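One chain of protein is taken out of this complex; the other chains stay put.
Moving on, here comes subunit A:
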Amino acid sequence: MTDLAARLAEIPGDLDQGLLPGYVFNDPQIHRLELDRLFTKAWCFVGHESEIPANGDYMVRNIGEDPFIVVRDDDGAVRVLLDACRHRGTRLCRADAGNTTNFRCPYHGWTYNTKGDLVGAPAINTAYKGLDKSQWGLIPAAQVETVHGLIFASLDPKAAPLDDYLGGMRWYLDLMFGLADGGMEVVGEPNRFVLDADWKIGADNFSGDDYHTVFLHKSMWDVGAITIPPVANMQGYHVHAAPGHSVTFSIADDEDDGGPQFWGYDPEITAAFRQGDLTAEQFAIARRSRICVGTVFPNLSFLMAPLTEDPAHAPTGLLSLRQWQPAGPGRMEIWNWVLAWKGTPEALRERAYQASIGTFGPAGLFEQDDTEPWQSITRMSGSAYGRAVGMKLNYQMGHQGAGIGSVREVTDFPGPGTVLAPRYEEGVQINFYRRWAHYLNGDA
């Protein structure tokens, strides 16, 4: 452990030079520390309110690798409860989701209501005469908060409130999710698939690895899944919105550029977009956005973009939410949600759903290429020789002080955070790893 502590202590210095040790994606000790020090403290996404619309609706979601019951209780409040009976620790939920009035343990029958209170057990008056039931309710997540329907939980009672945790990232979430009165809702259930790749690689990619799109995803332009020209698509901004949280915008330099606005959403949908609580500058950025990709630290990412899975249909605006869940060292489960604006006409909703699962998700034309290098990165991260020679990975593109690249800081951007342009820049990922190292070093 001392060796590990020493290694971790060196990471911030590496990041200052735009470097990351190669071993971090495939190391059982690091994985264990991530569960113990990061996922038990950071605010983690556990689902969207529209997935559990009615009282008694529940779903099982992981924080780190621990299953939690996310339930709308009898009073309509969202609760996040560790899925373990207080008697012996048995899991209460054997289904992924459902609707219930109580959770009953299959082992001895201890029964909890939707608030997690212990309300009964077989022969309770004889077997448990004198038991204080109020002491034996399900263990709740320390804090639960919701923003734009996105439910987050922190297992750390001392964690700063979600708004403070998000910091400048909130401005960008508002810009996307706050455009229409009804907000967004999840379509269907989330896709899940597992692969031999570390969860951080997905979070890293969606922090703003735009550079890979031109090469890895070249076939997308060849088949017409995306129509914004690849080099023009590098115009826009990299935003280090707050520690750990980054977002990248594809925005044309020329305001009169004829390309997609509002991420290519259909005019029938954008007609309902209004400035509302947003500033005029926020609304203007939203209007000019062609693509937004970002990561809310640690493992929730989003993509809003005009895409199509079939060139017979024009690209359409869509939102994919994805979560990179750890599933053992060097292994993750990807969760993929498709969201639509409430009130979207059925045909447009259907088209966006098709375009979304056809481009991102297990069968997605984009994502199926991503998972190839992600797996080989993870394998090589376990390289013995790589460790022996101290192999470092290069995140120096546009790195401040390294003198590499042509990126410049944008000082007149209306949003919070450090903003850089064009998008040939890897500070967004360094921003992610800085906060990751902060948690792993026990500083959070």
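Basically, a contact is a pair of C-beta atoms (placed from the backbone, for glycine too) under 8 Å apart; a residue touches a chain by one contact, two chains touch by 3 or more; residues count from 1.
Basically, contacts and distances are computed from a predicted model.
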Name per UniProt, for the chain absent here [options: "Putative phosphonate transport system ATP-binding protein", "Cobalt ABC transporter", "Indolepyruvate oxidoreductase subunit IorA" or "VOC domain-containing protein"]: "VOC domain-containing protein"
Per the touch definition above, residue among A:29, A:55, A:375 or A:396 touching the missing chain: A:375
Residue of A:24, A:38, A:63 or A:187 in touch with the missing chain, whole complex considered: A:187
Selected residue (touches chain absent from view) among A:52, A:365, A:397 or A:437: A:365
From A:275, A:354 or A:441, residue that would touch the chain that is not displayed: A:354
Option from A:96, A:163 or A:254 whose C-beta touches the chain left out: A:96
Where the missing chain touches subunit A, by residue: 94-98, 187-197, 216-219, 222-225, 309-312, 333, 338, 354, 357-358, 361-365, 367-369, 371-373, 375
